[in-house]
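As you look at this complex, bear in mind that one protein chain is not there, while each of the others sits in place.
Let's turn to chain A:
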Amino acid sequence: MIELKKHLRGTLAATCALAIAAAAGNAQAEDLNVVSWGGAYTKSQVEAYHNPWMAETGHNINSIDYDGNVAPVKAQVESGNVTWDVVDVELSDAVRLCDEGLLELVDLDDLPPAADGTPAQEDFIEGTLHACAVASIIWTNIYAYDETQFPDNPPTTIADLFDVENFPGKRGLRKTAKANLEMALMADGVPPAEVYDVLSTPEGVDRAFAVLDRIKDDVVWWETGAQPPQMLADGEVSMATAYNGRIFNAIAVEEKPFKIVWHGQVWDLDLFVIPKDAPNKELAWEFIKFATRTEQLAAQAEWISYGPARQSSVPLIGKHAEAGIEMGPHMPTAPENFQYALQNDFLFWADHADELNERFNAWLAQ
């Protein structure tokens, strides 16, 4: 009995000590929880933003992966238990969360100017700054194919993605209405400038789904950005839509025989936001200011082929840090890639995502 008591007391003391240590740790360690999309993309952020920032400030960053579902932001803010400090989100989510009061407002005048003194508000590409969000990159939905599957007659336009007769094989598409409907309309001959006008009418939506119907039985649906390069590599599909950086990574680093078709790309932004009442919101803002400096954005573009949101970063972009490939021609915004491109319309999707996704889901289940 005495033995047991002694043992218990020892355990208790140890637990207390641990608890105190943990509490003390919390008090001084300014750990920042930064949430992003994982894989090659997060790696580029760690190399270009996290590591230099940790070296400069001495604070620590926990890098957390997510799949782009912003539900946790809503859940955390509404339950008053926010654990994420910085989140990397798409534009439509940034606008929606901001409108609903789930994000901290940011002081855009506080962003550092470019090296030549151009104020940040002018240096950032138009439309990349928002009341609650600062963009870091321009990325794009493209489709890529496996070169070994199409040795003689490679696909060149967005229409070829929806043409299984002349370009046989399974297709990998993202399991969402967004971007698929736009690509379907462009494949049907609607010029990029008119896509959202057409999609705003019931007939336009019918038309887009009719195009998707052509390949419905040949589609393998994906949900996270790492899947499409994997599907192409496994031979599960012969073409797949994907985030361009993921395919670039597979080509440049893993030396896969993939090729990107830029025709009919649907481009979008990734932005940093701070959930409302985040535990380290001041520090989070310091981090965002650091990460979106000219040099940092240029450095990131040397790890993954996403375009920097600052104009002043573009001339600084060099070769890929590991593969030694010149990055300029692989940017979504490079002139030859950008000829037939559509910007994702976040206002359209904020309005119509509910009904179009509902319809998309019903269509899928049939």
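By definition in this document, contacts are C-beta pairs under 8 Å (C-beta built on N, C-alpha and C of every residue); 3 or more make two chains touch, one makes a residue touch a chain; residues count from 1.
What we mean here is this: contacts and distances are computed from a predicted model.
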{"item": "Name per UniProt, for the chain absent here [options: \"ABC transporter permease subunit\", \"1-acyl-sn-glycerol-3-phosphate acyltransferase\", \"HEAT repeat domain-containing protein\" or \"Cation acetate symporter\"]", "value": "\"ABC transporter permease subunit\""}
{"item": "Residues from chain A at the interface with the omitted partner, ascending", "value": "69-71, 74, 96, 98-101, 170, 216, 219-221, 234-236, 347, 350-359, 361-365"}
